[in-house]
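Heads up, one of the protein chains got dropped from this complex, but the rest are sitting where they should.
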Amino acid sequence: MDKVGVWLIGARGSVATAATAGAAAIKAGVASSQGCVTESPGFPGQLVPFAGLISGGHDISEISLRKRAEQLSRAGVIPPDLPGLIASELDAADAEIRPGHVPGHGGQDTAAARLIADITGFRARHRLDRVVVVNVSSTEQPAAPRPEFDRLADLEERLATGDDVLPPSSLYAYAAFQAGCGYVEFTPSTGPILPALAELAALREVPYAGRDGKTGETLIKSALAPMFADRALRVRSWSGLNLLGGGDGATLADPAARSSKELSKDQVVAGVLGEPVEGQTHIDYVQDLGEWKTAWDHVTFEGFLGVPMTLQFTWQGCDSALAAPLVLDLARLVARAHEKGRHGVLPELGYFFKNPLGTHEHALAAQYARLRAFAEELS
Amino acid sequence: MDKVGVWLIGARGSVATAATAGAAAIKAGVASSQGCVTESPGFPGQLVPFAGLISGGHDISEISLRKRAEQLSRAGVIPPDLPGLIASELDAADAEIRPGHVPGHGGQDTAAARLIADITGFRARHRLDRVVVVNVSSTEQPAAPRPEFDRLADLEERLATGDDVLPPSSLYAYAAFQAGCGYVEFTPSTGPILPALAELAALREVPYAGRDGKTGETLIKSALAPMFADRALRVRSWSGLNLLGGGDGATLADPAARSSKELSKDQVVAGVLGEPVEGQTHIDYVQDLGEWKTAWDHVTFEGFLGVPMTLQFTWQGCDSALAAPLVLDLARLVARAHEKGRHGVLPELGYFFKNPLGTHEHALAAQYARLRAFAEELS
Amino acid sequence: MDKVGVWLIGARGSVATAATAGAAAIKAGVASSQGCVTESPGFPGQLVPFAGLISGGHDISEISLRKRAEQLSRAGVIPPDLPGLIASELDAADAEIRPGHVPGHGGQDTAAARLIADITGFRARHRLDRVVVVNVSSTEQPAAPRPEFDRLADLEERLATGDDVLPPSSLYAYAAFQAGCGYVEFTPSTGPILPALAELAALREVPYAGRDGKTGETLIKSALAPMFADRALRVRSWSGLNLLGGGDGATLADPAARSSKELSKDQVVAGVLGEPVEGQTHIDYVQDLGEWKTAWDHVTFEGFLGVPMTLQFTWQGCDSALAAPLVLDLARLVARAHEKGRHGVLPELGYFFKNPLGTHEHALAAQYARLRAFAEELS
Partner (left out) sequence: MDKVGVWLIGARGSVATAATAGAAAIKAGVASSQGCVTESPGFPGQLVPFAGLISGGHDISEISLRKRAEQLSRAGVIPPDLPGLIASELDAADAEIRPGHVPGHGGQDTAAARLIADITGFRARHRLDRVVVVNVSSTEQPAAPRPEFDRLADLEERLATGDDVLPPSSLYAYAAFQAGCGYVEFTPSTGPILPALAELAALREVPYAGRDGKTGETLIKSALAPMFADRALRVRSWSGLNLLGGGDGATLADPAARSSKELSKDQVVAGVLGEPVEGQTHIDYVQDLGEWKTAWDHVTFEGFLGVPMTLQFTWQGCDSALAAPLVLDLARLVARAHEKGRHGVLPELGYFFKNPLGTHEHALAAQYARLRAFAEELS
């Protein structure tokens, strides 16, 4: 596998910019691959080298990647001198960004055709072995169910009328599958989870994975909840407050979008412990935090003879910097799985997600063991 | 396996009292086995039932177990009405506590003979299949090396002179092994780690495990450090402050004893990450905390492109309530291993310890997986 | 001033029970007055001694004070042996608790007459110099404005029709004023703040104070916000999550009641800093916390040359134990002010409240200085 395309939905967002800039920096030898799971010492498998990754994507924003990289640099997400060092790579990636579909501007059938052509054009132009489409755009609100989501034939019939049927993320997943590409749903949006799209992925023999990259508070939850379970310490409540700045924070200031995120976040603890646990997880937009995020969690639990105890943690992270290397990991893993003939959902990639598709395993170490085994298989 | 003796060194301390009271409460059906790893749903293996556990031990204190249980009850470590409900069981256990050896009062050869007789008498009196000796007494300072620690013959020759040769914990381990009993070093003290004692354990075909029960801050460290490692997030510093009240806190106010504890605690992070990490772990005695302990840890780490981030946690736990069920778990597991013919060090029990003997594995989930596999084998 | 009555609305609630039990314990010499501001060393003024305080009140609950004290004792709010030591005092106070008014059961005019008679009967029976009515019942939702709230004549005309006009807390304030008693609004409820009631307080020459006892997170805010202001450090955001168990937590699980509380809490920071500050304060009911409360606050601020920094704090307190001594302080201060001829709102008591009536001062040290000066004046 020599060359793989990474087609980013939301290609000018913070996560995509950090991923594109980071891949360029690693290629150029001016940054290490720290933060990339698939590059950590001893990680099994032979994936496409960074030198073989080519970026492109869709976005409705027109701010250039170079400018976005400078913004991220001022915000401390990428090193101050990096945008200058990789300016030509950023411009090259920029030239491969096509306008995103704006809902309401033309029917979804026309839009899908155009999106598919954008992706296949990119693949042809760069003679890529595979392209993986990764959605890193803004979180959508949960989609209301519709009858045509259940069967591909019904969905296509409805699309053919020119109606707006699919949530935007699902339209991109549809286009990706039709273009013969793997797909990663890195946001909590609907994306590929509709039965009609699963049918399409099977038909086109393409793999997909998701949803909602596990980058901060939920990562810690999935490391700590198994500790309580295995130690037979009963968790009595788990409460949390997430303070987010940045673009994602602003999107999540909308209660509808936030509900998608909160649903994702709340599955881990109950999933690991096997019972519902008291407590809520709040998400607040705090503009002053910029690209940073702070989460505080408070856990009450009972030990021997019912003694009450508590654990608190505070996580202060840069979401884009946490997400970007995982986007590269996922693109490389999905491309390789595609090459190896895997199609449909990839539950082995649950390690990367808050709401892993195809599996109910939320315990971090178990997810990691499964990921490693998968990487072994792929070699 | 019908009946197993749990012989506690420091039998009137907080941990031993909580373990004895808890086992009695579970037997009596007035408490659940919550906090006991070996009793959690789905845990494999058939261990001695709680009804088959009989307690005894050594202590230099003469305060009755019933009084100690009332003290713990006032401190919130055991439920207020429990001491009354199990008064007769506490008195029975109290009747099986013999005076501990006071260093300097008679030679260690005489002392060892008496300690052995105490243990074998207990075993005979109750017709016990096995006895497991568990050290839960105060932390000693690290022992200076001596030439006679290396070979059993030299050690016994020197003991025969009546000299005080062994640190107290090692004297108890010696007595345990000579009495044909398994031994658990639940403190950071020297205990069974001398080569001469390993030789003796092999000779007597008895198993042992240790050291230093992992009950709080270090437990969290061993859950979180693998998360950083697997995610390729580089830990840059890990600092901590432990505030301890209670008996253990007072002991650890002595810098020499504290150094034993700090050495135990500091191995986990470097052990998991495979490199030394900047930062210290402090232990302060804060009398006002009573039986409780608060630990704050501060971790700095680097993500993709070197972005600096932090994680903090605060653990507020009751040490005795965290340790007591593990004492029961260990006694049951070691008894079973002994029955199955295992002798020497049991690295499979590393899950329970800050400084696991016979293994360098510090990652919690890996330790747990090994423990489960061991429990399977023992069935 | 020999004898003062403390008439508690919500007399069987946690705060009232702790206040009544505490006053009895101090009288009986089995507890110190720790936590009472007016008893701290060097605090000026001569207030009624604890021996002169007599308790009574209204409540719709019928659980006896002795039983409530035992519940609080099990929850760790009052010492285990205290209920037994003051059983007869609790029974005496219990005998002075009359049924609270249940909205909808009879008109408010009849209710008011009965409430007034309850209070004046109590005063006469015990030959009390003064009675102070203190509302420590559950938080109400904010009251919608009504035209008859503006003038006493209109209010009384409307009440005469038998209609339910006033929010419950305001009905109690009305009864207190008509009975010639001072009133303290210790909750965020409407209570005495209606212009018609201010008119009545002037007419009856009675003093009052409120609202919403400042016992935890807001107390800290009012200590820290002035620090930022005086140091010219610009606060950029202030976010918080309050986790509450207990009766108050359950009440506040109702969004309408919670909104009263959140409005109270959010005034302090903007009030001290003189500008609105980004960030929200959440209140969650976490049943598992029982009588305890945990609040986490996260503050971002800017220093010299715009450098961003942060402060976080976690407060773990027992709300009833924090509120109870302030109830006693307020009853004693209001009684004394009444005796000295003060009537209308008492802004000098703003130190005790989240939302102080009659003043915009929220800085804690300034409030305390004003309280001390007031206490001097009253001597």
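For reference, chains read A, B and C in written order, and residue numbers begin at 1 within each chain.
In this section, contacts are C-beta pairs under 8 Å (C-beta built on N, C-alpha and C of every residue); 3 or more make two chains touch, one makes a residue touch a chain.
Just so we're clear, the structure is a prediction, and the values are computed from it rather than from any experiment.
Considering C:V48, C:A143, C:C318 or C:A337, the position touching the chain not shown turns out to be C:C318 (whole complex).
Looking at chain C, the residues touching the absent chain are 18, 21-22, 25, 31-37, 39-40, 76-79, 82, 219-220, 223-224, 226-227, 229-234, 302-307, 309-318, 321-322, 324-325, 363-366, 368. In the full complex, chain B contacts the hidden chain through residues 236-237, 239-241, 243, 278-280, 282, 284, 286-289, 294, 296, 298, 300, 308, 310, 312, 314. Against the chain not displayed here, chain A makes contact via residues 74, 76, 80, 314.
As a convention for this text, only the chains that are shown with their structure count from here on.
Per-chain Cα centroids separate chain A from chain C by 49 Å. If you average the Cα atoms of chain A and of chain B, the two centres end up 44 Å apart. Multi-chain contact residues of chain C (touching two or more other chains) are listed as 314.
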